[in-house]
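With one protein chain held back, the other chains of the complex are shown just where they sit.
After this line comes subunit A, so read on.
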Amino acid sequence: MNKHVSPAINRRAFVIGTAAVGAGLALGLDIPFGGPAVVRAADGSPEVNAWVVVRPDDTVVIRIARSEMGQGSLTGLAQLVAEELECDWSKVTTEYPTPGQSVARKRAWGDFSTGGSRGIRSSQDYVRKGGATARVMLIEAAANEWKVPASECKAANSVITHTPSGKTTTYGKVAEAAAKLTPPAEVKLKDPKDWTIAGKGLQRLDTADKTTGTMTYGIDVKLPGMLNAAIKDCPVFGGKLKSYDEAKIAGMKGVKKVVKVGDTAVAVVADTWWHAKTALEALPIVWDEGDNAKVSSETIAKWLAEGLDNEHPAYVGNKNGDAKAAIAGAAKKIEAVYNYPYQNHATMEPMNATALYTADKCEVWCGTQNGEAAFAAVLEASGLPAEKCDVHKLMLGGGFGRRGMTDYVRQAVAIAKQMPGTPIKLLWSREEDMAHGRYHPITQCKMTGAFDADNNLVALHYRLSGQSILFSLRPEALQNGMDPAAFQGVAQSGEAAFGYSVPNLLIEHAMRNPHVPPGFWRGVNVNHNAIYMECFMDELAHAAGQDPLEFRRKLMGNHPKHLAVLNAVAEKIGWSKPAPQGVYRGVAQIMGYGSYVAGAAEISVTDGSKIKVHRIVASTDPGYVVNPAQVERQIAGSFVFGLSALFYGGCTVKDGRIEQSNFDTYNSMRINEMPKVEAVMVPSGGFWGGVGEPTIGVAAPAVLNAYFAATGKRIRSVPLRDQNITFA
């Protein structure tokens, strides 16, 4: 049976032998495609190359560098390798190489980071080459054995056939010889239309263990002699730990040690986590909260609102014509101000990591979206060199961008370093997880649209005010101070390009960075930009007295791929025909992560405040679809994520800290609130887009636009919880 092998169980998965050096790709890394020195897996099976190990029984082990967190890319990447390898899919298993092994082999597996919906699109080329190269080498090994030209042999389903004679052998029998061959300099990849494994809705490789409780997540790690830690970091971001009174918890059951973690946190280490948490709650702690304790949601909102004023400086992200002049001279103009709150990722599995530190080694076991970043964090926190550190990646109980951060890894190492030789599992309580997120950035947006006398849109001014993620997390990526990612979905060009042509356009960002730390929150800046733009587009259509779909279409002539997905949802939901009695529709479209997406919703509203979502149609053009069953799940899941955010997702700030502490104050959608999502995949080929995130952007505006159609009321502030609007 197909299976993903957890590295916690099989952590010495393979031996690093002589580094295999092959044809590297020009990516600042050295991706080996095989030979001449054979690298062996722990069981002695040869690596044909870094991605492919073939065992004598024909089992194919495919190495996956990107992390699986539910999005299905583990299975999709394996499909791409297997497609080119021409192996028997029923004998495929997968395993993670560790970041330490990758570094020791000159980054043999390339980038480990799993975010930005990049899992498949950014590695498809070299993993397919990995599979194709291995296939060529396996065929050549068989041909050599038979003393026939390789051109007379072909491979299918892990069987190599010499066509003229009919002789056959299997991958398992020739893998040893293949591993010694020099890899081909070039391989030709299949045309996706000829795919037989990729492109199919095959079942995931990691399902079975998730139904029996046997899948190992970070929280489930057990090591001999392991102790458990619970932690509290200063609830005011930027504050410090002043003191704590350890004597007050002396003698509490199971407590082994109380440790300071950096300048800001304190942890209790105990035999069980329950004991650690119980003692931590009883521990008197004094914080030095600092000036940030004066900050509240109100003060932040006021500061951001000031940024909407044109008098203040702003970075220009997209521009043509002269929007300000056109607005000043227009026959008619409308204006609206929207806002979007902080939101916590709220992964079902709270942050955790297990660390074992000794004088000459530091190992960490955790779920991470970025194995290499976690590895770097281990090096830094432990003070040990790369060859003495490693990270063993486990299944993630949700990521959504949060587990691309390494704060919890650093903390675990900092605690373990104070207890050398004892493995320490650090687990955050849900309350700690809510208090120390890396929140969806907070923004406001003022939009002004202007029409000529014939109700044609002649100008649009889109002015964002608010937080930059890159300013906080990747300042090196700023461009003369501007955060280019702030314009996701409304950018001039690229993978998140604006889908409308407006003769006079100004899209700008007044950057204002409150003290609450922002992060990459699934969908990232697409989420608020899609609400602002697509709801305001509806306002513009209404002001022009036009159908929202037709109004959009007129502006999309130069954006055929944006238009195609919009048309796809319109057709599927039956836009040209009336909705059922009492049911109202809304649409939205956006581009993000290289993919074009659109959504349409049918809702009814009771008493102006109770929304029932009856139907959702969502279309996506990601270029290529590697596993339609998983893409469909990502589209449906994106609506759950996006609508949870719309209805419930808001983190407010009081006295410098986050007020929401658990799912009772930060709710998430349940099954009764969620209709079926009808997914329409319209892959047009020629490019590779992501699917884990873009659709989230259209979920909220599709429903908000339907709400306006139903009630005549515009909702310009998220979440609906704070407008006293709920699910029916």
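Here, a residue touches a chain if its C-beta (ideal position, glycine included) is under 8 Å from a C-beta of that chain, and two chains touch if they have at least 3 such contacts; residues count from 1.
We adopt the following convention: contacts and distances are computed from a predicted model.
Enquirer: There's a gap in the complex where one chain should be. From "Membrane protein", "Carbohydrate ABC transporter permease", "Electron transfer flavoprotein subunit beta" or "(2Fe-2S)-binding protein", what does UniProt name that chain?
Expert: The chain we cannot see is recorded in UniProt as "(2Fe-2S)-binding protein".
Enquirer: Of A:47, A:349, A:483 or A:693, which sits in contact with the chain we cannot see?
Expert: Only one of A:47, A:349, A:483 or A:693 touches the chain omitted from view, namely A:349.
Enquirer: Among A:41, A:69 or A:510, choose the residue that contacts the chain missing from this document, as touch is defined above.
Expert: A:69
Enquirer: Touching the left-out chain: which of A:203, A:243, A:456 or A:558?
Expert: In the full complex, the listed residue that touches the missing chain is A:203.
Enquirer: Just one of A:112, A:126, A:217 or A:647 touches the chain that is missing; which is it?
Expert: Reading the full complex, the residue touching the unseen chain is A:217.
Enquirer: Touching residues of subunit A against the unshown chain: what are they?
Expert: Residue positions of subunit A that touch the missing chain: 69-72, 203-204, 206-217, 219-220, 222, 228, 253, 272-274, 346-350, 395-400, 427, 429-430, 629, 633, 636-641, 644, 662-664, 668-672, 674, 676-677.
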